[in-house]
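Below: the structure, in structure tokens.
Our next item is chain A:
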Amino acid sequence: MSVSDRLDVRKTYKLYIGGAFPRSESGRTYEAFDAKGTFLANVARASRKDARDAVSAARKAFAGWSGATPYNRGQVLYRVAEMLEGRREQFIAEVMAGEGLRRSGAGDVVDRAIDRWVWYAGWADKIAQVHGSANAVAGPYFDFSLPEPTGIVATIAPQESSLFGLVSVLAPVIVTGNTAVVVTSYSRPLPAMTLAEVLATSDVPGGVVNVLTGDSTEVGPWLASHMDVNGIDLAGVSDPDLATALEEAAADNLKRVLRPGLPAWDVADPGIHRMTPFLETKTVWHPIGV
Partner candidate 1 sequence: MSTSVAGVDDVTASEPSLRRFLAGLPGVDQVGAEARAATLATRSIKTTAKQQALDTAISMIDLTTLEGQDTPGKVRALSAKAMRPDPTDSSCPSAAAVCVYPDLVSAAASTVAGSGVLVASVATAFPSGRAALDVKLADTRDAIEAGADEIDMVIDRGAFLTGRYSQVHDEIVTIKAACGRPGREPAHLKVILETGELATYDNVRRASWLAMLAGADFIKTSTGKISPAATLPVALVMLEAVRDFRLATGRMVGVKPAGGIRSAKDAIRHLVVVNEVAGPEWLSSRWFRFGASSLLNDLLLQRTRMLTGRYSGPDYVTLD
Partner candidate 2 sequence: MFEYAPAPESRSIVDIASSYGLFIGGEFVDTRDGHTFKTISPASEEVLAEVTEAGPADVDAAVAAARRAYDRVWSKTPGRERAKYLYRIARILAERSREFAVLETLDNGKPIRESRDVDVPLASAWFFYYAGWADKLAYAGLGSDPQPVGVAGQIIPWNFPLMMLAWKIAPALAAGNTVVLKPAETTPLTALLFASVCQQAELPPGVVNIVTGAGATGQALVAHPDVDKIAFTGSTEVGKAIARAVAGTDTKVTLELGGKAANVIFDDAPVDQAVEGIVNGIFFNQGHVCCAGSRLLVQESVYDEVLERLKRRMATLRLGDPMDKNTDVGAINSREQLTRIRELSEVGDAEGAQRWSAACELPEHGFWFPPTIFTGVTQAHRIAREEIFGPVLSILTFRTPAEAVEKANNTPYGLSAGVWTEKGSRILWMADRLRAGVVWANTFNRFDPTSPFGGYKESGHGREGGRHGLEAYLR
């Protein structure tokens, strides 16, 4: 470096819990490298207690987020897409570094991620129209079924696709009113933290999305066994034994479980299959009479 060069002001990477950016309570970090093995940043390594804090933040946010009108949720999520677009260059740089893509490839990934977010934002006020029903029961009753969010969903984000994969598993969880605790890609965590900054500066209430960087084999079991977590998405778990163990732990309070790889998120039209597993259907009966 020559004397006249300006030195970068580097960013400290932290967790995103309850709308704030704390360091890991454990004080631990790990090194993230780019695809060529060059040091990128020291990243917070989330602990069991960070996971616990994230779950309680998600629980606190659930009433407000699930109680917001779908129109409002749609507006808020679309706002996120606007902010994502504003950070497009930063995301491209991070995806290039982390995933080893060329600029055009990274640009394509970022565009797909933004478009995917927009696609899900549009579902906020439509999922009930597609997945709800008026039921023609044989009797003098008005009977209808409506989807409602299941609660807190823990998500182990895809490990390879650090932005598009993350968006593809996170957006369908929160658009319907769930709150989320996400464990990011371990080796490529930077786009997730930039996404957290986007969320923090859009209108998404704190606690709706909580982002933990770190080792999903360490944090995952605590989330899977947590009795106040209602669903778990194992998208980013590559070890089949771990996936089985997490699914077994999730059975303790009958969490809704998405197994690794299914339903596919890396497709052009993901359908509604990543939303419906984390929806409860509520059926209401009401008599019809004078």
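Keep in mind that, in the parts below, a residue touches a chain if its C-beta (ideal position, glycine included) is under 8 Å from a C-beta of that chain, and two chains touch if they have at least 3 such contacts; residues count from 1.
Keep in mind how these were chosen: all candidates are chains of the complex that A comes from, given by their letters.
The structure displayed is predicted, hence computed values, not measured ones.
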State which numbered option touches chain A in this complex: 1 or 2. 2
Name, in rising order, each residue of chain A that touches candidate 2 in their complex. 70-71, 74-75, 78, 115, 118-119, 121-126, 129-130, 142, 269, 272, 286-290
